[in-house]
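Quick one: this structure, given as structure tokens, is what I'll be asking you about.
The block that comes next holds chain A.
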Amino acid sequence: MIEEIRQTCRTLLEAGTVNVVIAYGQSNPDGPVHPIFVTKPDDVEKIVWNKQCFANLTTYLTRKEVKSLGKAAILVKGCDARSLVVLVQESQVERSDVHVIGLACEGVGEPELAGKCRVCEVHMPVGVDVTIGSTEAAAPEGQNRYALVDEFMKKSPEERMAFWKQEFERCVRCYACRGVCPLCYCNQCIVDKNRPVVIDTSATLKGNFAWNITRAFHLAGRCVSCGECTRVCPAGIDLRMLNASLAQSAEKHFNYRAGMDPETPPVIGTYNAEDKENFIR
Partner candidate 1 sequence: MSETITQQALRALVDEWIGAGTKVAGPSYVKKDLCQYVPLTSSAELLLEGFIHPRNSVKDFFFPRHEKIYEYTLKGHEVELADMTPASTPQVIVAARPCDTAAVAILDAVFNWGEKDEFYTQRREAATIVALACVTHDSHCFCTSVGIGPDAEKGADVMLLPLDGGFEVRCLTEKGKTLFAGRTQPSDKTAVIPEGPKVKVSPEQVRAALEDYDNPLWKTATLRCLSCGACSFTCPTCHCFDIVDEGNAHGGCRAKNWDSCQLCMFTKHASGHNPRNVQGQRQRQRTQHKFRIYPDKFGEVLCTGCGNCARNCPVSLGILGTLVELCAEMPKTVGESK
Partner candidate 2 sequence: MSRFGYYPGCALHGSSNDFEASVRACMKTLEVELGELNDWICCGATAAHSINHTLSLALPGRNLGIAERDGFTDLLAPCPMCSMELIKTKNALTESAALRKEISDIVETPVTGATEVINLIQIFQRVGLDRIQAAVKKPLESISAACYYGCLLTRPPRTVAFDDPDQPRSMETVLAALGAKSVEWNYATECCGAGMTLSREETVLNLTNKIITNAKAHGANCLVVACPMCHVNLDMKQGAVEQAHGVKHDMPVYYLSDLVGLALGLSERELAVNRHFVRAGVHAAPKTVA
């Protein structure tokens, strides 16, 4: 499969179809896998594809440093393809400007599969220009994709609050979660806005609650559960729980799942007069 990936990328670069391929690479054979930007056909040999290819590369599609390289091809797993759908829906990416190479994926993470991969429904990416490889892997039958949240919600509200206090206590506000998220593409983040200060920048509990609530809610109905925020958090904060909770809410109330269908209008910014409202007096 790797040879096919490299060949596809080489052809694209040689033909001038694209100027850069956003891919996975490794600086040394036992070092970590990280994103690379291949601009020369010969450098396609640097591309790797293995169980360490966690990164959701679509996050680079909105970065000015990467955009300045010219037309891009990008490697996406099924999960990453969903964030691409959202980026297109939100006018951040012109779909025709990107050559999307889908990778058949049986999950990342070794020796243990990443949590998201265990409930994955998109082993074969959709909406891509070309798919490399194939897999029979399918969504596990009857799997509850919100099991994590459901389990967590068994705790009392006080226990939940205590949990989050413990988690957010560690947040240093490095914004790695924001940096890695493909859908955090604002030119200026609301947390950096200081007239007025909407969210305290201090890494106190107060500021950290406001920040993390905001980060989560800004992804409401948008997050595609790629899990990158949680993976990169140096403080090990379980951010995916908040994202999953909102994804569950969007599905439960509005039958909406982000990034599944470019034609379905996003859940925020649209409405149905019949939306239920049992909590409003």
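Candidate entries met the following condition: all candidates are chains of the complex that A comes from, given by their letters.
The rule is short, and it goes like this: contacts are C-beta pairs under 8 Å (C-beta built on N, C-alpha and C of every residue); 3 or more make two chains touch, one makes a residue touch a chain; residues count from 1.
None of the values given here were measured: they were computed from a predicted structure.
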{"item": "Selected neighbour of chain A [touch, this complex] from 1 or 2", "value": "1"}
{"item": "Parts of chain A lying in touch with candidate 1, wherever the complex brings them together", "value": "27-28, 30-37, 55, 59-60, 64-66, 69, 170, 172-176, 178-180, 188, 192, 197, 200-204, 207, 228, 231-232, 234-236"}
